[in-house]
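Just passing along the structure, written as structure tokens.
In this view, the complex is presented without one of its protein chains, the others remaining in place.
Our next item is chain A:
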């Protein structure tokens, strides 16, 4: 059956407004996209052309030399991939387990101290010892320098994710918990058999947020990792870029040039793409979870 909609002819102001909307959004979209486009084009440009004429929005001469040299120096990149995948997987799994457990306890209305525990967690966002005491704790007292735990532990739990998870779980009808209790399930069984299966969307969203944090982290590596074999991907990229800058300055000052070869401009761009690759590849699939997650998380809970 066809539904008939009465279309009121949009007035002139509305049409102008819509046109303006298309115009502004097209420009903003292009601005957001250009840097990505730039990196892709730069990575497949010919090095000499880049040095002679600079980066362009369209490659003057296409060359895959940068990708070939990445695969020649494959070893350190592969090691970093392994490190990043390891910390992302371990970190995300443990984080999700702990975050969801906390979320579950905090929605239990018979858990009288839930507000106290919430504040105990929230307070850490309000007030903190800061970077330096944390650094000293990790290095001097826990002896975690050059340990993968120094990359996993700092991002393991975030108050924000815990509250996001709690908000998700609040939308599950509470009577399910009561009913399970009457059926004789204990607190853990309710979590495992009732709450977890019903929180899949929440787990996916928060899990993606956590995984992204781990994948993109270079900061903790810069503090705690000095062994090259333990560099995660982003830190490897950062080292490559910042060393190149340093060497360039040194070369300009006439200190040394022959002994070291600088990573070429196109190689930097190609490495950046290989390092970011999995995110760009997964992006279309995970984006809707993010949008859903943000929409639910933005409701004050």
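What we mean here is this: a residue touches a chain if its C-beta (ideal position, glycine included) is under 8 Å from a C-beta of that chain, and two chains touch if they have at least 3 such contacts; residues count from 1.
In the analysis below, contacts and distances are computed from a predicted model.
This complex has a chain not shown, and the name its UniProt record holds, of "Binding-protein-dependent transport systems inner membrane component", "Citrate lyase alpha chain", "Lactate utilization protein" or "GMC family oxidoreductase", is "Binding-protein-dependent transport systems inner membrane component". Only one of the listed residues, A:76, A:171 or A:216, touches the absent chain: A:216.
Note on the undisplayed chain: of the listed residues A:66, A:83 or A:156, the one touching it is A:156. The hidden chain makes contact, of the residues A:24, A:62 or A:78, with A:24.
In the complete complex, the residue from A:42, A:164, A:196 or A:210 that touches the missing chain is A:42. Even with one chain removed from view, chain A keeps its contact list with that chain: residues 8, 11, 13-14, 16-18, 20-22, 24-26, 28-29, 31-33, 35-36, 38-39, 42, 50-51, 53-57, 98, 101-102, 104-105, 108, 110-112, 117, 119-122, 124, 126-137, 140-141, 153-154, 156-157, 162, 186-188, 191, 212, 215-219, 222-223, 234-235, 237-238, 241-242, 245, 265, 268-269, 272, 275-276, 279, 283-284, 287, 290-291, 294-295, 298, 300.
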